[in-house]
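Here is chain A:
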Amino acid sequence: MLLVKNGRVLDPASGTDVVLDILLDSDRIAQVAPAINAPGAEVLDASGLIVAPGFIDLHCHLREPGEEYKETIETGTRAAARGGFTAVCCMPNTKPVNDNASVTRSIIERASAAGSVRVWPVGAASLGSKGEALAEIAAMKSAGIVAVSDDGRPIASAKLLRQVMDYCQSLGLPVIDHCEDASLSAGGVMREGPTSVRMGLRGIPACAESIAVARGVQIAALTGGRFHVAHLSCRESLDQVRAAKAKGLRVTCEVTPHHFTLTDEHVTGYDTRFKMNPPLASREDRDALIAGLADGSVDCIATDHAPHDAASKDVEFDKAPFGITGFETVLALALGKLVHTNRIGLMRMVELFTIGPARILGITRSVAPGELADLTLFSADHEWTFRAADSASKSRNTPFDNAAFSGGPMATIIAGKIVWRR
Partner candidate 1 sequence: MRVVEKSQLMAAAEIDRTLSRLAHEIVERNGGTAGLSLIGIRRRGVPLSQRLARAIKAMDGSVVPVGTLDITLYRDDLSLVAPQPVVHSSEIPFSVDDQVLVLVDDVLYTGRTVRAAMNGLFDLGRPKRIELCVLIDRGHRELPIEATFIGRHVQTSDTEIIEVRLNEIDQEERVMLVERVP
Partner candidate 2 sequence: MSHRFRNLLGIEPLTREDIAFILEQSRPFQEIQRHPLKKLATLRGKSVVLAFFESSTRTRISFGTAASRLGADSMNLQAESSSLRKGESLIDTVKTLDAMKPDCLVMRHSSSGAPHFVQQHLEIPVINAGDGTHAHPTQALLDALTILDRKGCLDNLNVTIIGDILHSRVARSNIQLLGKFGARFTLCGPAMWLPRELETLAPPGSSIRRVSTIEDAVRDADVVMVLRVQQERLHEPALPLDDYILLYQLTPERLRLAPPGAIVMHPGPMIRGLEIDPAVADCPQSCILEQVTNGLAVRMALLFLLIGGSHEDAKDVLHAAR
């Protein structure tokens, strides 16, 4: 029994925003009420803190199996716990690709043995994510995948996407697409625009993404399937998602912390810590994403935590792999760039980390009796500085090293147990 006392409970599912105690009994919430008296229970004083349903990250890369020198399920989930996450969805682009039930099972077994948070694997849409034959999606679903994606790359063709959407609809799985028209983006290393032209770096036009989003939206209309846009980065893509939602299509999208924080202008120093895909967008796009986060067009915030070892990032900008780490800084960035700037309220922010991703996965998240005893405790205002060297992740590839923050995670509770506490 764990009693979380005096926290300000923010529960988007019910709209609750009041100071309450929460009693957790093994993996379920037993009671939510003012001044609970539970003799013998371990007490966690949450005075001055916000207590939210457990955060879910819909998009991350844990690199295991195959690239354990970049990250492991153990180190990655420890970083996730420190970021306030209680569950993370890991993308299938491991080595080997998670395109069959045995890889799925091995990830889940590894996570239960060494993981700090719940690990919900995303299965590949096609064998080897090669875009040819369908992966054994049903078998992977039985093994525990929560969605399918060929992330790391787009689902190769419209025809394949249609098949995957049809098939996954029957299996009740969302399809997550890394939206990118490869013929437009080939060779590109940053967003096409004045900065790429000035720096002489090959640009990726914004429409490389929005064309692929349009493809997905139209196939969602054709199939009636659940289409989720991964790491949406530009205004045109967002407009397509908005229009699709207005038509009642089952189309959702996520936005990463770096895309609502940074712009292509940050790439100026050829610093590979600013290289990711989709690339950092224009200021106009960044502002459009923030507006989308505020008005409900964006369904959730996802980190796209993409760890890379120092040697692979410490190279020419052209050669560096895409991606940055994200677990431990995302909440602080959301508070700093969205809440403290009054672009969104705290409740909306919590929604973007909780019921937003939960809805996409078809599950519930709430601080209510009988619900999963997963809670994220955070402070909206304590001053701290993030140091990449102190990160729990194996990798240090973040542009937010030494960033000063106001507010961030304080404790992560999973199945009634404190898995991390600041």
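Please note the rule applied: a contact is a pair of C-beta atoms (placed from the backbone, for glycine too) under 8 Å apart; a residue touches a chain by one contact, two chains touch by 3 or more; residues count from 1.
Per the selection procedure, all candidates are chains of the complex that A comes from, given by their letters.
These figures come from a predicted structure and were not determined experimentally.
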item: Touch-positive candidate for chain A in this complex, from 1 or 2; value: 2
item: Chain A - residues contacting candidate 2, complex; value: 192-194, 196-202, 269-270, 311, 314-319
